[in-house]
Each structure stands twice: as C-alpha cells, then as structure tokens.
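Every protein chain but one is kept in place in this view of the complex.
When the chains are written out, they are named A and B in that same order, and each has its own residue count from 1.
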Amino acid sequence: MLHIINKSPLERSALDSCLRTAGGGAILLIEDAVYAATRGHAAAARIEEALARFAVYALTPDLAARGVADRLIDGVTPVDYGGFVELVAEHPASHSWL
Amino acid sequence: MSNVKKFVFVNRKAPYGTIYALEALEVVLITAAFDQDVSLVFMDDGVYQLKRGQQTQAIENKNFSPVYRALEGYDVEKLYVEREALAARALTEDDLLVPVTVLSSAELGALIDSQDVVLSF
Partner (left out) sequence: MGTIEVNGKSYETDEEGYLVDLADWSEEVANHIAAVENVDMSDQHWEVVNFLREYYDEYQIAPAVRVLTKAIGKKLGPDKGNSQYLYELFPYGPAKQACKIAGLPKPTGCV
C-alpha cells in the first residue's frame, strides 16, 4: 500500500493515524505534509522511527516551494512528479489520507 | 462476478462539522448498488458518526445517522471501528447505533492493506 499524506502533522492527525494503523509499505509526503520530514521538526522523530517499517518519500517541488528542501531527513527519498507517478503505478493500491 | 473489487471507506471525520461523512455515505450507497465488496472503517473522529442519539433539529442539519442502519439492506455489513479511537473519546460499543466489529489499530491497518481500493473521507 502507498500512503499519500498531504496535511501538516501539527494541524491534522493523518500522519499519526497512518503510522498508528499501517504495518508497513510506502509513505509519500506531499503538500503541507513535507514539513514532517524536515530536520528538527516535532514530527521528525516519528518519521525516523517509521523508516524501519516504511519506505518514506517526500515530493521535492513541495519541499522547494516551502524553502525546506535542504532540511530533508536522511533516509527519506526525495521524488519529483515523475517519481510520484511511478510510486502510484508500482503499488497495487494507494490510500490518500484526508 | 470477476469485476467485484474490495472497497474500503475510511471515515475519520465527525459528522456535522464538515460534509465528508455525508459524502462518504453517498459514495458507499452507490458503490453497494454496483454490487461491490464494501467495508467501512471508522477511526479518529469518524467514530462519532455512529454515536447513538443524534438530534440535529436545532442546528438545522439533516440527521443522517439513521442511514447507517439502512446499510444492512444494501448488503453493507462489514463495519469496523478502531478500539483506540473509541477509548480516546470515552465511547464504547454500546454507544454506537449499529453492530460493528471493534479492531485494534494494527488489525485495522492490516484490513485496509488487504483491500483493492481505499477511499478516505
């Protein structure tokens, strides 16, 4: 399963709910969710923990737009729009969290 | 039928603050009308959708909670509720208006993983 999250973890519970329920798979952070994968963020520790169970990706255009592309946590893979499409294509199902 | 897919609808929003819960119900009914395999998951504030005793006259909203009781007639009988979400809201199964299966977070995650299509509301 590819979990797609687009909400800031400090505003909404989507990231926490995903990490609480899903056993593994891939997580793609887009839009405001990319903040979670930046060094020193309150959610960064949870992302680092999640790397043991999930492959974690963050969308570079969204990181760049928010001025945080240089703060991406080690182990989180940056992907562009093409990479987004590939991730969706290679997983049998996607779950776009709201 | 070979074109039956397993659909799970993940409900995470309380009923009247946003339109998501009602919209999810509409899609569930349409999906059921197409004879698909439908499961409903209620987690986070979504568990409030199933709270008994909703009275909406004073907020001038349609009380759509009776629709959950109609789901059985649409052969939608797989309703799953997250135990942790109930506990965090001081709710128990007895507070809910339909029979459900209560699962742990991990069990719920495995259930969602086993579906063909996941729609989040």
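Here is the rule we use: contacts are C-beta pairs under 8 Å (C-beta built on N, C-alpha and C of every residue); 3 or more make two chains touch, one makes a residue touch a chain.
Just so we're clear, the structure is a prediction, and the values are computed from it rather than from any experiment.
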Of the chains on display, those the missing one touches are B
Write down which of B:I30, B:A88 or B:A106 is the residue touching the left-out chain.
B:I30
Can you work out which residue in B:A14, B:V67, B:L91 or B:L119 touches the chain that's missing from view?
B:V67
State which residues belonging to subunit B touch the missing partner chain.
26, 29-30, 32-34, 62-64, 66-67, 69-70, 73-74
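By definition in this document, only the chains that are shown with their structure count from here on.
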Quick check on the complex: what are the subunit B residues that touch subunit A?
10, 12-13, 20, 43-44, 82, 84, 105-106, 108-110, 112-113, 115-118, 120-121
Subunit A to subunit B touching residues, read off their complex
1, 13-14, 17, 20-23, 25, 92-98
